[in-house]
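Please read the structure below before turning to the comments.
Only one protein chain is missing from this complex, and each of the others stays in its spot.
Just so it is clear, A and B label the chains in written order, and each chain counts residues from 1 on its own.
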Amino acid sequence: MAKIVVQVDHCKGCELCVEACPVGCIEIDNEVLNKLGYHPAKYKGTGCTGCGICYYTCPEPDAIIVYKKNEREAA
Amino acid sequence: MAKELIKSNEAVVKGALLAGAKCYFGYPITPASEIAQAASYYFPPLGRTFIQAESEVAAIQMCYGAAGAGVRVMTASSGPGISLKQEGVSYSAGSELPVVIIVIMRGGPGLGNIAPEQADYFQVVKNGGHGNYRCMVLAPNCGQEMCDLTIHAFEMADKYRNPVYVLTDGFIGQMMEPVEFPEAMDIDERAKADWALLGDAETKGNIINSIYLDQDELEEHNRKLQRKYARMKAEDVLFEEYRLDDAEIATIGYGIVSRVLKSAVDVCREKGIKVGLLRPITLFPFPEKQVAEIANRVDNILVCELSNGQMVEDVRLVGCRGKAKISFYGRMGGNVPTVDELAEQITKVAEGGDIDG
Partner (left out) sequence: MAKDILKKPDALYEVYHRKPGEDKKNIHYCPGCGHGVLHKLIAEAISDFGVADRTIMISPVGCSVFVYYYFDTGNIQAAHGRAPAVATGLKRANPDTIVISYQGDGDLAAIGGNNILQAANRGENITVFFVNNAIYGMTGGQMAPTTLVGQKTMTTPYGRSVQNEGYPIKVVELLATLESPAYLERCALTDAKNIAKTRKAVRKAIKCQIDGKGFSLVEVLSACPSGWKLTPVQAKKWITDRMMSYFPLGVTKDVIDEREGYHPEKVKLTGDRIEEILGLKKEKLFRDKSMSEVPEQYRNPQIKVAGFGGQGVLLLGQTLAEAGMRHGWNVSWIPSYGPEMRGGTANCQVHISENDIGAPVVDFPNILIAMNKPSLDKFEPTVQPGGIIFYNTSLIDRKPERDDVETVGLPFTDIGDELGSLRFANMVVVGAIIEKTRLLDEDIVKEAMKEVIHNKKFIPDNIVAIERGMAEAKKLE
């Protein structure tokens, strides 16, 4: 199953991934303030298709990792 | 190797190629165009690069790039072009890149004329660009030195990772004299692997850069540069002395003026005037010790230039504590003084008169 991992302390909370995700599975986590001082993006936990759009939309090289398949399968 | 009667501006190019120069980037300007022309003729058959750049500004920046890639690179121009090149010279000095720049001075300011002057001493020797940098400046006065000092310039540029100028005037540039060329050098660019970008895994961690946002870092970078310039002063001053041993008058001049002075010294010696010549070959580092020593020894120093008095400031700076009276005689507009004219000035000094120059 595909998923994304948001590396919280690399996110600048620009919301571009939230807006771009075709299935709406990313949201801004208003509960968390990261080390950079932003509310970071957060994977809702389900729905990711592994399309990679959020990765290519995100301006931060380290903020989003996309696993197109299950992590174990990928390895 | 056989001697060749050759125009100085062409001797520069052959010297550079024998020194392993791989790229020439330039822009035409009188009286330096023969250098670009000769380069365009000789670089390509040797598998080396000649490009006529879109501007002087671009030419020096191409040099910056090629120097960063670790090859021996050169450009040449004259006053108006050198004004435009100052951006790239400052960047090259800041990024510590070895670039050789040949300057054939013409008359200024502005468009001036194409006749020989030495009015760009301040610009070239005192650095015309921004920042706390210096460039080594070599001042040939004959065809042989146009070759030899061009080769030396490449050596010095690499030794110090610094831009080096070869500065002369239109007169020397246009002359033909016999030149004996040395053998071709084999240059290994791997020798620069500790700093240059050779396009491989070993050197990709190198960076060519002059930006230091942190004040302390930039200050330290500048201090390092100053140490380098101090080393130039300690190790690589060049000058020529002529009939100075028992001299009571020392003349000082470089480039074409030194040639005329040499003849004038001979003329005056025949008249019994004890006069000699000091010719700085490196204008930076300036032969400070020699000038200071001479200023303590002789009664009079006469500085002659094709300018309003530029190098004389350096002479005064180090000679002012000596006993010698320092006088200046200059011509401008492209006029080169005759032997008789300088002999007359020397005679005037010998008789205790003032020079109106």
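FYI, contacts are C-beta pairs under 8 Å (C-beta built on N, C-alpha and C of every residue); 3 or more make two chains touch, one makes a residue touch a chain.
As the structure is a computational prediction, the values presented were derived from the model and not from experiment.
With the full complex in mind, choose from B:26, B:70 or B:140 the residue touching the hidden chain.
Answer from the full complex: B:70 touches the omitted chain.
For a quick check of understanding: of B:32, B:53 or B:268, which residue touches the chain that isn't displayed?
Residue touching the absent chain, from the options given: B:53.
Provide the residue numbers of subunit B that touch the chain removed from this figure.
Where subunit B meets the chain not shown: residues 1-5, 14, 17-18, 22-23, 25, 42, 45-49, 51, 53-55, 57-59, 61-71, 73, 87-88, 91, 95, 171, 174-178, 181, 183-186, 197-201, 203-204, 206-211, 213-214, 256, 259-264, 266, 336, 338-340.
Which residue numbers on subunit A touch the omitted chain?
9-10, 12-16, 19-20, 22, 36, 38, 51-53, 55-62, 64-69, 73-74
Methods note: only the chains that are shown with their structure count from here on.
Using mean CA coordinates as chain centres, what's the gap between subunit A and subunit B in Å?
Measuring from centre to centre gives 60 Å for this pair.
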